[in-house]
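First, the structure itself, so that you have it in front of you.
One protein chain is absent from this view; the other protein chains keep their places.
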Amino acid sequence: MKSFLFPEFQVIRDEATCDHCRGCERQCSFGTHSYDPVHDRMLSDEYKCAGCQRCVTFCPKDAVVVRPNQSVYRPNASWSREKIEDLKKQAETGGVILTGCGNDKPFRIYWDHIVLNASQVTNPSIDPLREPMELRTFLGSKPDFLDVEKENGGLELTTRIGPNLVLEMPILFSAMSYGAISYNAFNALAMAACRNGTFFNTGEGGMPREMRAEFGRCAIVQVASGRFGIDAEYLNCAAAVEIKVGQGAKPGIGGHLPGEKVSPLVAATRMIPAGTDAISPAPHHDIYSIEDLSMLIYALKEATNYEKPISVKIAAVHNFAAIGSGIARAGADIIAIDGLRGGTGAAPKAIRDNVGIPIELAVSALDRRLRDEGIRNRCSIVAAGGIRCSADVIKAIALGADAVYIGTSALIAMGCNLCQKCYTGKCNWGICAQDPRLAGRLNKDIAANRLSNLLAAWSHEIMEMLGGMGINAIESLRGNRDHLRGIGLYEWELDVLGIKGAGE
Amino acid sequence: MEQHASGEESRRARIEEGAGWTEVDASGLETRELNDLLWELMNSGVAKVKIKNVCGQRYIGTRLYSPEKRRMEIEIFGTPGNDLGAFLSGHKLRIHGNAQDGLGNTMDDGEIVVEGRAGDVLGMSMRGGKIFVRDNAGYRTALHMKEYEDKRPMVVIGGSSQDFLGEYMAGGILILLGLGEIPHRGNFIGTGMHGGAIYLRGTLEDTQVGKEVTISPLDEADRQIVEKAVAEFLERFAEQDYTKEKIMEKEFIRLSPASKRPYEKLYAY
Partner (left out) sequence: MPRKRRQLYTKEICACSICGAMSRDGERFTGASVAKAIANMHVRGNGLGGGFAAYGIYPQYQDYYAFHLMYTGSSWEAKRYAKEECDSFLAESFDVVHDEEIPHGDEAMVKDPPLVWRYFVAPDKKGDEIFVSDDDYVVQKIMQVNTKIENAYVFSSGKNMGVFKGVGYPEEIAEYFLLDHLYQGYIWTAHGRFPTNTQAWWGGAHPFSLLDTTVVHNGEISSYGTNRWYLEMYGYACTLQTDTEVITYAADLLMRRQHLPIELVAKILAPPIWNSIDRMNEKEKKLLTALRMVYGPMLMNGPFSIIIGQSGRMIGLTDRIRLRPLTAATRGDMFYLSSEEAALRLISPQLDQVWTPNGGEPVIGELKSAKVGRDEVIPLS
């Protein structure tokens, strides 16, 4: 039966420039381009095009342009083209619409309504190129005070401090599992993290054995509801363990890695048979209440000899502040909170676009809640969900986070163009495909360099902005809402963020 | 506290002539009043002044810009305030005591001699002239010192200096003698250096200097510059346990910028 849907993208080829090298045909895994030997020209089946821009980038003649197809429907503010076509898809298939990447709907982006301070006259700005500027961050539980004793003509520390992660900059790579992303992409994240003094997160796909010796020390391993690949060796090879309770893109539901993406290598890492679906249930079936979470946290502490910080990752939903407070009291060392715009390899579109709240509001409220209860020292807060640039990082820290997780940004650094087709397994950039023909396109050394460049560039920009505020150590920015002002926000939003309006 | 001077009579009372020097009593004078007085003296042709009982008055010497290029010699007794010799244009100042912060700020020409120690930000953005300090200097000495065409400023410190010595240095000569064999403990020396030279008698750890700096021994041309400066230093501070030979015996090191454009590769398109 003919589909009533129109193509999402338009492929425009300059016939005069195109020399039929068929490069676009080779590059496209969706089968959009083909060669017509009769007329010696390239043909494009626009219905198949995902808009990933791979052919455009690699055309040696710059002969092809791919852009979103203009809507043909009469303009209708309520029935947007997307709403109409999604409905038709469901009518045609009876299925749940899947998508990838993060929420693309125009919810207010608070980062773009917050401006930063700079020091003048009453306080000098500091020059990061020539004077010390410190970004070193510690994630983990801290005691409320330290006890020292005089001993042998010096001072001896007597308080025991729990395990902490040491980061040379307040940015970590967010959880992206091997299985969701390709082996080379996963490796590149590990390499860049180790090189730049930060950490990457294995996601729920486990950690390939051959990577453990070299990259374990920079890894945060996840214990998710599917418990894939988790054994004592996995837990102990890492620097920290994260219990994944939820993620921003799909709060409240589980995950599903389709059997086609479970290649033998993926299966070995997850310790499941190849070709079977990898299903992550919605809740952890041993966590039905907060005290159960506490039990799991301590179980993991026991399994790792109390040597590693335990993190709990939650999605930002309506009463997350109370949940966050509970998690801090349950014994977690780090709380990772993933907001509305967090990315994913596959999620139902309805959930991705409608469930959750923005991370800016969440992080500020959580920080305030923990301080009001006097327990802010017990946990570090890591913010995630749509951090796009160094200014977002600064604002997140000023709102109360200790550090940020970047997922989508890291993928874009490696080449992703957010075409949202990750769940098909046909990623032309080799980032989230398992098919060796596609996955091999991503060179892990080049990708690692690109990620290192990203971290270096953002670190430098962060230092410039800190220096501008008259601060030379990142700990003096944490929760320091004095240095932020809001523009174009409602009063309640200013209140939740805890900042004043510009000019106030 | 003494009454402020005002009116011709009391002003005259502060000034004493004798032996080629005009003496001024600065007690109780505000900064502006003292500098007004010096300006008048300059314009009435006085070339040598001794100021007694200086305590905290600022910008001494700054007012004395003379389009006719008059030149004065001023001896200061007491503790002058901040920014002594700021924007100095060719006069000679000698302080019999300690100096405070901002000595020789953006100085263009002239000479300042301090029989004692100096505070922070000495010779900031200095473009010409010479400063000699017998003892130690504070933080950020010779920050952004420059040179231009035939103007090449020089600062000689008899002792040592604290952190950020020569920050952003773009030209000129800075010499630390470390007399009294005191070790140099400053950090971030020469950070941002992109011109000029620092000569230091003694040693430094690599960790003490900015990444824009290379350390090397003195060559012949360097030695001549340093010897000449040491001779001038000793001329100005007669009672020293040191002779030029004794000073030059110990090793000097030279700090120079690694590049005129240290941040070329930092910015992207």
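Residue numbering begins at 1 within each chain, and the chains themselves are lettered A and B in the order written.
We adopt the following convention: a residue touches a chain if its C-beta (ideal position, glycine included) is under 8 Å from a C-beta of that chain, and two chains touch if they have at least 3 such contacts.
As the structure is a prediction and not an experimental result, all values here were calculated from the model.
Considering the full assembly, B:Arg117 is the residue among B:Lys50, B:Arg117 or B:His184 that touches the omitted chain. For the chain left out of this panel, the touching residue among A:Lys142, A:Arg195, A:Arg329 or A:Arg388 is A:Lys142.
The hidden chain makes contact, of the residues A:Ser34, A:Ser119 or A:Asn453, with A:Ser119. The chain not shown here touches chain B at positions 1, 31, 54-56, 58, 78-82, 97-98, 100-101, 117, 119-120, 136, 138-139, 162-164, 187, 207.
Contact residues of chain A toward the unshown chain are 119, 122-124, 126, 131-132, 134, 136, 138, 142-143, 145-146, 148, 150, 153-157, 159, 161, 164, 371, 374, 376-377, 469-473, 475-483, 491-492, 495, 498-500, 504.
Quick note on the criterion: only the chains that are shown with their structure count from here on.
Mean C-alpha positions place chain A and chain B at a centre distance of 55 Å. On the chain A side of its complex with chain B, the touching residues are 127, 129-132, 457, 460. Within the complex, the chain B residues that touch chain A are 164, 167-168, 188, 191-192, 210, 263, 266, 268.
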